[in-house]
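On to chain A.
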Amino acid sequence: MKEEIIIAGFGGQGVLSMGKIIAYSGIMQGMEVTWMPSYGPEMRGGTANVTVVLSSRRISSPIVSRCDTAIILNQQSMDKFESSVRSGGLLLYDPNGITKPPARKDITICKIEAAEEAAKTGNAKTYNMIVLGAYLKKRPVVQLENVIKGLKKSIPERHHKLIPANEQAIHRGMEAVR
Partner candidate 1 sequence: MDVNDIIQPENKVYGKTPVLTDTEMHYCPGCSHGVVHKIIAEVIEDMGIQDKTIGISPVGCAVFAYNYLHIDWQQAAHGRAPAAATAVKRLYPDKYVFTYQGDGDLASIGTAEIMHACNRGENIVVIFINNAIYGMTGGQMAPTTLIGQVTATTPYGRVVELNGYPLRITELLAQLSGVCYVTRQAVHTPAAVRKAKKSIQKAFENSGQRKGLSFVEIVGTCNSGWKLSPVEANQWMVENMFPHYPLGDIKNEELGIKDWLKQ
Partner candidate 2 sequence: MDNNTILCKGNDVIALAAIRCGCDGYFGYPITPQSEIMEKLMEEKPWETTGMVVLQAESEVASINMLYGGAACGKKVMTSSSSPGVSLMCEGFSYLAGAELPCLIVNVVRGGPGLGTIQPAQSDYFQAVKGGGHGDYHFIVLAPASVQEMNDFVDMGFDLAFKYRNPVMILADGIVGQMMEKVTLSPPKPRWTDEEIIALSGSWATTGKPSGRRENIITSLAMDAAVAEKFNEKLQRKFNEIRRREVRLEKIKCDDAEYLLIAYGAMSRICEETVDNARAQGIRLGLLRPITLFPFPSEQIAAMTPQLKGILSVELSAGQMVEDVRLAVGDKTPVTHFGRLGGIVPAPDEVLAALKRTYLQNENE
């Protein structure tokens, strides 16, 4: 099993921490993982992105030019990464602020109204967890129990009281994804 994921959006949307939670969940599930923040050729453009690779075998390149899944949270990232998804792969996006929706026919395209859902909860900080839930629904590469374990590992203990809210947001995302 190998899943190469690019997550891209604005800084502040929780892109890097979502990647970290996916990576930690992978470790909890006994997989090899890499997490590479926007630091390579894709960094230009002022948006944040992270590449996460989960694999049952040793991972070679932490930097990928093609991915299995792209999670896209703003138009600049759509412009940049729509074409990076492998044929047959998944493109998950939040339509909020997207002016040019993805047009590819050879990949699965899913929408998550994460901004809207987060607004409903009254807690904008759960935005990235809603997106994460949507992703996990479409690509159950890691089991939910391992995601919760990953959450516990990747956020400081003083914030562990927020874990139930995050878990609810994941479920909300799972239900809301289209």
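We take it that a contact is a pair of C-beta atoms (placed from the backbone, for glycine too) under 8 Å apart; a residue touches a chain by one contact, two chains touch by 3 or more; residues count from 1.
How these were chosen: all candidates are chains of the complex that A comes from, given by their letters.
Since the structure is predicted, the reported quantities are computational estimates derived from the model, not experimental observations.
Asker: Going by the C-beta definition already given, which one of 1 or 2 is in contact with chain A within this complex?
Answerer: 2
Asker: In the complex of these two chains, what residues of chain A are touching candidate 2?
Answerer: 20, 23-24, 27-28, 30, 32-37, 39-41, 43, 59-65, 153-154
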